[in-house]
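Heads up, one of the protein chains got dropped from this complex, but the rest are sitting where they should.
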């Protein structure tokens, strides 16, 4: 029995709602029973552009949250930034539109078996999967603190209901238009030193993940990060999405971030080798 | 001043309505003032597939009728068969959708200055431009008889209101599911012999036009036919849409059916050379 | 389900169905076996394997292009020994037919790989990917050099002996494809795989630098299908008895049918699987239906059917 993407299915999924939230779109998509298999950290791959599209590749999106008990069947929530042609197309799909979705894909955040203290760090739409994760951690009895950052206020995604599962939430914007002015990574060092943080969960731009790694490397803090590399297939067959990593055995390999990720142990990633020849 | 497509404009045009009629879709499109320049026989070229389409070429459609006095501005009517990917896309566009249209293009049917007797022959969606033409001829005092043919009933396009401008209308279907069983060209010989027909106007498949030509060639009957060749540009710049013709001076040339047509004098076309090397 | 005989042959290898994965577009097979049964399709063409393990090229390794994509993976892989140890047993367990793709940097490396494969049972054919830079000749791609292409195939043929069919995979980036095809067939190829990717480049307008770390990459997907169909048609016209494994932009049963009537005996699907993990079985079913609708009772009757004009020209 193959262990890779064991629960992945390709399904025709209806858009339940599409709402603008700041610079993002919050999409609720009906994925039926597949919702039961989605774990925080998993992502979906969606066809974009319709039947006569010139875009031949799927786009990957982190699953923000799933809700299995909705009337119409299980739903998932995506937070999409209308960036290029594929994401813009997705953001233009209204209620009732049918999407071709492969779900769930990739690794999930590891959940501690003990009720430890954890820190969640999100950059831009990277906060999306953290709220679903916070719920799970909260249910495990963990203390959950969250830091969110972005260049400007409209790029902060922090829904009201999401805040219920976190013990504290601090927001940083580079232009100071919301929360504190500065970077989301600025306070981490002090937090590690002052508090008894066991795990940092992070999701956001690669530069942010790498910066967090440089703070946790060599410490006892585990860094679980959700990486984002260009992906052609999302299911492990194209080898475009690789990241240089070193296993605990010292062996260096180019791991596929779609099946050995997106959630990876930050310490295994050779951050300074990303985009360089090995 | 250039005479080619003198009135052609590229406009963003809203779909006013889209109705299924048999196997066709009747589309009403708002083209504003451009409607004033459209003559029976002219066609439009429409972008298909939207912003991220893999279809790089426009599709040509005969203008069925225009109405200049609608509330929302001038409109045109198209009769579209959902055949391949482009026409199917067009048939899926609903009220309010915006189309990128170049209009009007090509030659128009020549209208006799005298109130003569004329025969209109349409095959399949080829009947579309004939109803607008019939109105004009009728207004000139011509006696207008019409023959429409198709393989089967659902491919006959013959709207109620269109029939007002014709003195008689006979329908032929190959499977006999509507009107008489047989081909629309079957009765033409007898009609030419029995009646005093000055002009035959035709629009439909090339085989039909060619068959009519073989009946009118050498007679006094003028044959004005609207041809349909594969067109890449519709505006005269690509040379893909050519038809072999012989002018009255005996000179053979490959004429562009998009700007020297679609309406051509049937007698000038070298029907048996179509698709052959000259 | 219509009853069309879909079986086909490439050299003396028989396959119950004509749709294959494309080399480098199905990884080890494990990843797709989550979506469909590997034994239900023609076979799995494995990613090109080299003698040693390789990390491949740095990222970014891909760029999407209109109706296509560029890739530059640089033949990342575990090397032949690990491949034989891990991937072949898995595919055999899944009852997949296996075509092993090999790649080398020298004529000698190809022969070495062939030697390792000689004794392995359960392999249907070897695909020789000669679109690799020849380190012994200024990095000139083997497939772009008629003489080097011949020597690679000749070396593999001698090593492997007469049994296992050799499929030479050619690059379209040449002035005279038929010339190269004739050369490798003379050197011992039983079949041809047409086409590998077309050399291309995308420049990122944000960074104003080539998007791929390797600058250039291979163009694949529907954008190149007309080039692939032309290549298959031309080579089939010149070498009507040499079976062709066609590929390049196939994304539907219609596309596979187009290649088959152009002259392909089988069709590999690469990029389409990235857009749709179920592409291969879907394409195979659509092809079956299309063959039936066109009145063919077997795939074989359809191979090269678009050439029939020339044939009747002689009457």
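List of remarks:
Note that the chains are named A, B and C in the order they appear, and that numbering of residues resets to 1 at the start of each chain.
As a convention for this text, a contact is a pair of C-beta atoms (placed from the backbone, for glycine too) under 8 Å apart; a residue touches a chain by one contact, two chains touch by 3 or more.
Because the structure is a prediction, the values reported are computed rather than measured.
In the full assembly, the chain not pictured is in contact with A, B, C, by the touch criterion defined above.
For the options B:56, B:139, B:181 or B:207, the residue in contact with the chain missing from this view is B:56. Only one residue from C:174, C:191, C:269 or C:303 touches the chain missing from this view: C:174. Across the entire complex, the residue among C:8, C:28, C:51 or C:65 in touch with the chain not shown is C:65. Note that of C:200, C:243 or C:270, the residue touching the chain absent from this view is C:200.
The chain not displayed touches chain C at residues 63, 65-68, 70, 144, 173-176, 198-203, 205, 208-210, 215-216, 219, 221-227, 229-230, 233, 249, 254, 257-258, 261-262, 290, 294, 305-306, 308-309. Where chain B meets the chain that is not shown, the touching residues are 2, 4-6, 8, 10, 47, 54-58, 100, 102, 229-230, 232-244, 252-254, 259, 274-278.
Interface with the hidden chain, as seen from chain A, comprises residues 54.
The working rule: only the chains that are shown with their structure count from here on.
Of all chains shown, the one whose average CA position lies nearest the global CA mean is C.
Taking the mean of C-alpha positions as each chain's centre, the chain lying farthest from the centre of chain C is B. Each chain gets a centre from the mean of its Cα atoms; for chain B and chain C, those two points are 47 Å apart. As a whole-number value, the distance joining the C-alpha centres of chain A and chain C reads 36 Å. Chain geometry summary: the mean Cα position of chain A and that of chain B are 55 Å apart. Residues of chain C in contact with at least two other chains: 66-67, 222.
Counting only residues that touch two or more partner chains, chain B has 54.
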